[in-house]
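Here the complex is missing one protein chain, while the rest keep their positions.
Naming follows writing order (A and B), and every chain is counted from residue 1.
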Amino acid sequence: MNLTLLIQALIGGFLVGGVYSLIAIGLSLIFGVMKIINFAHGEIMMIAMYITYWLFVLLKIDPIISIIIVAPLIFLLGYCMQRFLVNRIIDAPELIQILLMLGVAIVLTNLALFIWGPDHRMAATRFSLSAIMLGGITIDVSRLIAFGIAIIVSIGVFLFLAKTETGKMIRAAADNRLGAQIVGIKVNRVYAISFGVGSACVGIAGALILPLIPLDPYLGPSYTLTSFIIVILGGMGSLLGAFIGGIIIGVAESLGAVLLVSSLKELVSFSILIVILLFRPQGLFGTRNE
Amino acid sequence: MNRNSIIFLAAVLLFLLLLPLFSSSALIGIFILIFFYAYLGQCWNILSGYVGAVSVGHALFVGIGAYISTKLALVWGLSPWIGMFLGGFCASIIALFIGYLGFRFRVKGVYFFLLTIAFAEVGRLIFLHLDVFGGPVGIFIPFKPSFINFQFKGNNPYYYIAMGMMIFSIIVVRIIEKSNIGLLSVAIREDEDAAQSLGVNSFKCKMILFFISGFMTALGGTFYANYFYYIQPDIVFGLGLSVDIILRPIVGGMGTVFGPVIGSFLMTPLAEFTRNYFAKGGYEGLHMIIYGIILIIVVLFFPRGLAPSFQRMYRSFKKNISKS
Partner (left out) sequence: MNILSVKNLHKSFGGLYAVIELSFDISEGEILGLIGPNGAGKTTLFNCITGFLVPEKGEIEFESEDLVGLSTFQICKKGVARTFQIERPFLDLSVLDNVVVAALNRIGSRKKATDFALEMIDFLGLEGQKNYMASELTVVKRKRLEMARTLATQPRILLLDEVMAGLNPNEVDEAVKILKEIHKKGITIMLIEHVMRAVMAVSDRIIVLNYGAKIAEGLPSDISNNQKVIEAYLGEDSLNAQG
């Protein structure tokens, strides 16, 4: 085995893992607060990617800059989705919630198909071809930037939850919905904000990942699944778990692609998922509640 | 069952039997899909509807059934009519394996969804990389029509086979529902701990139902292969198919004998008509948008599926009749 290749894969996976973390933090936040499994998570990212792509092609705005536009838009999308759809089934059985989110996913996917067509698109940004050489190892600049911003945004989310008034309300509502209602927190609004923030996370991740992967309307489910795997690995509802889980899965997939066949990298993560579900369903950082 | 509903069912059956005599091949094609999805939904219902272990990876069994019977037919010339049972057997072994892990380790709810998805995805990835099964290219099945080969000219034979499968699945579910295991399953679905404290061996119940469900789903896979003449891992093992399988019974009402059938009669034509209508107009994706919106509406307004609502309507209708 070529050591350089291995280190290369390790670093590449680590960097992409940062973006995965951000995606998973979004999912975990939504789950942690309202116990909704967002089966449309990947589709929200896909929509964010198309918006970013549009801004890039039509207005020549670099994906990194367009975060400023994409994040609020996707926040709004998530906010409205919660307000008008999710909120109505917040107490329904899990299966019904999932079916609703699947309905949303179908609509979003086909909306994208309808508007943008089925072709693959790739955004060749200014950094697409630039790389840093360290010894024999090349590091993609786009990945490095994506990683950096993903980390900054993740920290931002942590700070938002820890320090701001809204963040505290979100945590209170997540902890104990009834209690939060009793002390006068408008739980519905808090839920909608959480859904918005969770969506904005995955939206930003979408903008960051756009230069790295080809875009088409069908990429949603695969990212939804990846983020589930990460969240289960880290522990449902644990944001720190989602963060570390993202890095682990990023590295694992990347190593899997080098050591096995590149198309088999998903096998690694699904195997991890199965093992975790059987032997440590609370994940690495979750607490088991019966 | 009372006399009226028997007469009603007999009339429906007669109508369906005679339908091919006076309708277009395209319509027959839609009915084949209705039957096919009703059948798969019913197979899923056996496990997920009755005992409440919701699988979102049932495509795994379709894929196994499709690939095994097809491969046996291509390599050894084994008739799919026999191969389908071998496929079913393999699928049920896999079902037992997944069930053993899932139920022994008490994987429940969302975690069970994800476990089943994970196994289906692992199946898909493995078949994508098995060159003997055609890898990502899949298998094109040469067209050699004959009864032995499970291949026919024209749609009518498929129509009757699919209808037969659907009726078979309804009968199986009905028998299960009336049997002890059916009653015990519902008890497990409602409250597994309480059921166990009354002496119900929930592990055994679930395993039996998973076995039957996996076996029957795989038979559907053989039908799929020989109806479409093409199988490919992303399609027959895909999450998309798994979702298609569960959609109809949930819309119709899971854990009921006719839920999956009602769901399929509503959702399948909807999908097909809108597809045909909009695809002709060049509006790709639009039909699925409408499909998704209708799904959302159904979920919001009939969270327990349509069959229970129908039942309630029927009951209050009867009450009103008898009052007046």
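Heads up, the rule we're going with is that a contact is a pair of C-beta atoms (placed from the backbone, for glycine too) under 8 Å apart; a residue touches a chain by one contact, two chains touch by 3 or more.
Note that the structure is predicted; figures quoted are calculated from it, not measured.
For the chain that is not shown, the touched chains among those present are B, taking the whole complex. Only one of B:Asn201, B:Asn276 or B:Gln311 touches the chain withheld from this view, namely B:Asn201. Mapped onto chain B, the interface with the missing chain covers residues 179-180, 183-184, 186-187, 189-191, 193-202.
The rule is short, and it goes like this: only the chains that are shown with their structure count from here on.
Centre to centre, using the average C-alpha position, chain A and chain B are separated by 32 Å. Taken together, the chain B residues at the contact with chain A in this complex read 54, 56, 101, 105, 107, 109-111, 113-115, 117-119, 121-122, 125-126, 128-129, 239-240, 243, 246-247, 250, 254, 283-289, 291-293, 295-296, 299-300, 303. Touching chain B in their complex are the following residues of chain A: 37, 85, 88-89, 92-96, 98-100, 102-107, 109-114, 117-118, 217, 221, 225, 228, 232, 261, 263-264, 266-267, 270-271, 273-274, 277-279, 281.
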